[in-house]
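Below: the structure, in structure tokens.
The complex appears here minus one protein chain, its other protein chains still in place.
Moving on, here comes chain A:
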Amino acid sequence: MNHVWDTLAADWPMILSKTGEHMYLSLISVLIAGFIAVPLGIFLTSHKRMANTIITVVSAIQTIPSLALFGFMIPLVGIGTTPAIIALTLYAVLPMLQNTYVGINGVQPSLLEAGTGMGMTKWQMMSMVQLPIARSVIMAGVRLVAVQTISLATIATYIAAGGLGDIITRGIAMINTVTIMEGAIPVSLLVISVNFILLLLNRALTPKGLRHLNKF
């Protein structure tokens, strides 16, 4: 047991800095993906013919095995943080895009008719009606993506992007369970806490009039 505590005490600063790198990788990727996916999803709801094509293309990216996608990045952008963020972002776009599209399309047509009939412009309809009503569906997509990205970011170590994956692979190389745990447990804790925080955030952001519909 002492051996565990000693290792932990010695590795503590490293665990912290790797957790920091891991969070940075994940957060930046989710943010970039969000800035791409949500506006794109909004755009597609008024360009339905394009929607199918684009969602199919984005889904196709999702089918590439993650390890391979990180590998493909090397000849294109080399190794390090940038290719890792690009790969993570590519994975993160689809769920958010899909949820934005589905959420906005799911707004009852009668509300759109009422809004148009009262003289809302398209932009007002989006900001006053469609987005607020679709918000919890979009947020569910964000949550899914956040969890997925944090897990996936462990592989970024293979292209030298750092993160908690570094500790895990080192543990595997040394066949040292304690070291593997030092990388794995923080990943799990990150996933759990981020999921929880986003859940609370969504609850707080949901307008009172829609809370009774929330099953989460």
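In this section, a residue touches a chain if its C-beta (ideal position, glycine included) is under 8 Å from a C-beta of that chain, and two chains touch if they have at least 3 such contacts; residues count from 1.
Following the convention adopted for this analysis, contacts and distances are computed from a predicted model.
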{"item": "Chain excluded from display, named as in UniProt, from \"Alpha-ketoacid dehydrogenase subunit beta\", \"Allophanate hydrolase subunit 1\", \"OmpA family protein\" or \"Quaternary amine transport ATP-binding protein\"", "value": "\"Quaternary amine transport ATP-binding protein\""}
{"item": "Residue, one of A:121, A:177 or A:193, that touches the chain absent here", "value": "A:121"}
{"item": "Residue in contact with the excluded chain [from A:31, A:68 or A:210]", "value": "A:210"}
{"item": "Where the unshown chain meets chain A, residue by residue", "value": "108, 110-111, 113-121, 124, 128-129, 132-133, 207-210, 212-213"}
